[in-house]
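One protein chain omitted, others in place.
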Amino acid sequence: MREIAYRDALNEALAEEMERDERVFLIGEEVAEYNGAYKVSRGLLDRFGARRVIDTPIVEAGFAGIGVGAAMTGLRPVVEMMTFNFAILALDMIVNHAAKMRYMSGGQLSCPIVVRGAGGAGGSLGAQHSQSLEAQYAHIPGLKVMMPATPYDAKGMLKAAIRDPDPVIFIESEVLYGFKGEVPEEEYIIELGQGDIKRSGADCTIVTWSRMVHFSLEAAEILAKEGIDVEVVDLRTIRPFDKDMIRESVKKTNRVVVVEEGWPMASVGSAISDFISRDLFDWLDAPVGRVHQRDVPMPYAYNLEPLSLPSAEGIAEAVRAACYRNK
Amino acid sequence: MREIAYRDALNEALAEEMERDERVFLIGEEVAEYNGAYKVSRGLLDRFGARRVIDTPIVEAGFAGIGVGAAMTGLRPVVEMMTFNFAILALDMIVNHAAKMRYMSGGQLSCPIVVRGAGGAGGSLGAQHSQSLEAQYAHIPGLKVMMPATPYDAKGMLKAAIRDPDPVIFIESEVLYGFKGEVPEEEYIIELGQGDIKRSGADCTIVTWSRMVHFSLEAAEILAKEGIDVEVVDLRTIRPFDKDMIRESVKKTNRVVVVEEGWPMASVGSAISDFISRDLFDWLDAPVGRVHQRDVPMPYAYNLEPLSLPSAEGIAEAVRAACYRNK
Amino acid sequence: MAKGTNSKNLDQVEENNGREETPFTPGRHELPYDHLLFKGKTEKGLEKKVLKELGAEKILKMFEDMVRLRRFEEQAGRAYQMRKIKGFCHLYIGQEAVAVGTMAALTEADSVVSHYREHGHALARGMTSNEVMAELFGKRDGCAKGKGGSMHIFDAERNFYGGWGIVGGQIALGAGVAFAHKYRKEDAVCVCYLGDGAIHQGIVHESLNMAALWGLPLITIIENNRYAMGTSVERISAVTDLTQKVVGYDMYAETVDGQDVFAVYSAVKAAAERAKEGKPSFLDIRTYRYRGHSMTDPADYRSKEEVEQEQDLRDPIVRLRNWILNNKIATQEELNAIDDAMDAECKASVVFADQSPMPDVSELTTDVYVEWPFDIE
Partner (left out) sequence: MAKGTNSKNLDQVEENNGREETPFTPGRHELPYDHLLFKGKTEKGLEKKVLKELGAEKILKMFEDMVRLRRFEEQAGRAYQMRKIKGFCHLYIGQEAVAVGTMAALTEADSVVSHYREHGHALARGMTSNEVMAELFGKRDGCAKGKGGSMHIFDAERNFYGGWGIVGGQIALGAGVAFAHKYRKEDAVCVCYLGDGAIHQGIVHESLNMAALWGLPLITIIENNRYAMGTSVERISAVTDLTQKVVGYDMYAETVDGQDVFAVYSAVKAAAERAKEGKPSFLDIRTYRYRGHSMTDPADYRSKEEVEQEQDLRDPIVRLRNWILNNKIATQEELNAIDDAMDAECKASVVFADQSPMPDVSELTTDVYVEWPFDIE
């Protein structure tokens, strides 16, 4: 099958959905003339014109709000946040407006908006530009949150997000934009809320998403050599997350490590780990293991940044601990 | 001992600290001429003048940023957010600026700011005005988060927050402002990070904070009649939270319920519950119980709002479950 | 003290380098109570022009609507005192000409976005007293089944898009609705209401720049009642003429007498025509709020005299009533009949709301999502 980059898979999803539904438009900083800061929107201006691919001033709250207002009338905006570090400026529009519109109107309205962009640490970008902030959205009723790890998932999930009638926060991994993988020519959709077993194994489960899926698969390779057979569950959607897939896997392995790129406290990882500890209390042979970024702002120095982020070896170590094995 | 209201305890803390240290000033909407939307700043304008008690336009990001900038030079701003629902507008200033200043400057600067105001559900205020958003701050390295439940704690904790050299998010309970309790005349400080046993008991631990402390104590009374002796741990500071106090209590009771006012996913409660499940894995006789707001925006109708919030009976039910007892 | 805690600055507060002390925000103004009154001139003979344009019926309908708004809010205020309505309740009394004048200039295809002081806007747009009052009561027959409340009135069928409680936020939504009208090439405009205090919020400036740059059919109405809670305009704004705020967006701006329904009507009518040509407008409409900011506000930041003079000299309903009588559009008796009818309607809406059942408990978890693949929680 053909291999294309994560950014191009996203680009195809956008193009196909804009082709299919004239209500869909793309709005954000540098999305049109510049073809996107990360080139996800390459060629869309030429193809769909300035009415449907719209460059904005640097006003995250303002153009997110325009998206929310347009969605309120039934349009299907895709709002690009150059990165989710900047989306904090638009959080009020997402949390206090998009997420509450349907409930406060007693079901009269809905908000079919997608807010998408780059998340996570890009590499030597410093503290303000290297954050994994999915917890800010996963906490909020009224929102749905998706985070693809592969080009295949990226395309199918973004198409589902755009078709979804509710607000979807779609966080891409900045470092995966160039990552290549198989993507079929035929159309397909990956439904919201469905996890995916990226590697099946019998000894220990790793539950993760986005960039950390790849770190976890690396760790699984390391551990395979040591005779530990790891199953890697990629949640793909983190709100709502696939509880049944986690249950099934953990009931098989009885050991689990939750891996996330971001900070540990009040995080998505802490919530999933908590769910497992309580829901599968009698099935666990060891405490749930957790791997996450160190609880500090991201340092710039390139010897420190990798020490702050999770690593394949760090994940492997957590799995060994969960299996009461040492190297 | 004299009894004063929670709002007046906060007022005394502000007045005493402003008296003690001229670097301390209060800034926010309606804090001066109006004496505060919730009257926490009553009398401060008359006492300290318009230079140190400053009314602002309705620009949460702007005046929070002015506070962060002033703190950067060594002043000690106390920034009042009328409620934390509106503080979302200032989140970038807090998360991307205040919390990272010291780290990014390599320790050259610090940000001794306090951002304080009302949190939680006030009663029939609707979805946009009834949120418990402490998770947005507890998630962030560089911040400290305090949430007092009684007038005594409110005064001692706010004084500690103002003297703290780092950014402190101080979330008060909107419905507790009129709540009265004993507060000594003499000065005292309640150090950051210290929990408090609000009721000691042998059978089950409840870990909670802010308004839910009172709901939990009510639940404890109900349960006492059923012969279940509950210990109520008030964390008071949720970042960092008092791990040792939790350990000690749970090692004694072997059963625990975590109670919070807010939403369940990626919340402070999920993080504390997760900590307990993993750190005290071998000490738990039952899965950690959790009580929280329903995972929906707050409804306005006054028959629905109480059903969305935790209740004493609901907490009691969770404790019974943790004790494998039924009513 | 720890290194790097800005030590060099710590001790500098006390010392005074000879600069005299000036406060930051100025204190309560000593300006005459009417310093923010509409001082402009409303076109001469405007009433007659509007009469020709709309006909007597419509003028009487405007009178009826203004009376309806006032009686409705009086009843809402009473119900609040009886604890039938709880939470925050922001009454519209005194500002009726703004809502009624605006809505009279709009078509069904147009849209409206408002804030938390929106009961009047909702009624003037055509919502029934019953569905609005029932929402204030948090009852099943409310426009949002009691789930939205006083600050969050919605009516999708009438393009009445809320009812929002975050000061300033609604302008971005309004710009988004206007964007949608243009995107769909509809012959429609969006009217968005803001308070005089909301103008300083950053998102207002972000939105107005885009509205002007993109030629969105947006009419921004500053309902300038002179106070933001307890704070009067000049205490928080570097300029008191709010039309100056949009010079940086090259947007049409105008100050309008908000206690004159004819003036409001024609200003909005003209703005709607401009909007459809791709020129958004910004109207600083000078009005006045008779009651406190919300039901719990004693409003002692202004004098009793100020309020009384407003009511005695500029009440919008009295002004319209007198004009109608002077021009023999209707008789004393006919107007009294309208007043009685509105009074009866609004009282009836209280009974209706009171008797309406509470929302079903199942409503707690519905309307969170259109589609959710899992149960909530």
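Here the chain labels run A, B and C in written order, and each chain numbers its own residues starting at 1.
FYI, a contact is a pair of C-beta atoms (placed from the backbone, for glycine too) under 8 Å apart; a residue touches a chain by one contact, two chains touch by 3 or more.
Predicted, not measured: the structure shown is a model, and the values here were computed from it.
Taking every chain of the complex into account, the absent chain touches A, B, C. When the missing chain is restored to the complex, the residue among A:Arg20, A:Arg51 or A:Lys251 that touches it is A:Arg51. Touching the chain that is not shown, out of C:His200, C:Arg289, C:Arg302 or C:Arg321: C:His200 (per the contact rule at the top). Within the full complex, the residue among C:Val112, C:Met251 or C:Ala272 touching the omitted chain is C:Met251. Per the touch definition above, the residue from A:Asn11, A:Ser41, A:Asn96 or A:Ser110 contacting the chain not shown is A:Ser110. Along chain C, the points of touch with the absent chain fall at residues 2, 4-6, 8-9, 12-13, 15-17, 19, 21-22, 24-25, 156-157, 179-180, 182-187, 200-206, 209, 212-215, 236-239, 244-251, 278, 367, 370-371. The missing chain lies against chain A, touching residues 22-23, 29-30, 32-34, 37, 49-51, 54-59, 61-62, 72-75, 85-86, 89, 102, 105, 107-110, 112, 122-129, 165, 264, 294-297, 299-304, 307-308. Looking at chain B, the residues touching the absent chain are 25, 51, 56-57, 59, 61-75, 92-93, 96-97, 101-110, 141-142, 144, 164-166, 191-193, 240, 243.
One rule holds for everything that comes next: only the chains that are shown with their structure count from here on.
Among the other chains, C has the CA centre that is most remote from the centre of chain A. Chain centres here are Cα means. That of chain A falls 30 Å from that of chain B. Chain geometry summary: the mean Cα position of chain B and that of chain C are 34 Å apart. Looking at chain C, residues 144-149, 152, 164-166, 202, 368, 376 sit in touch with two or more other chains. Under the contact definition stated at the top, the residues of chain B that touch 2 or more other chains are 85, 89, 126-128, 264, 295-297, 299-300.
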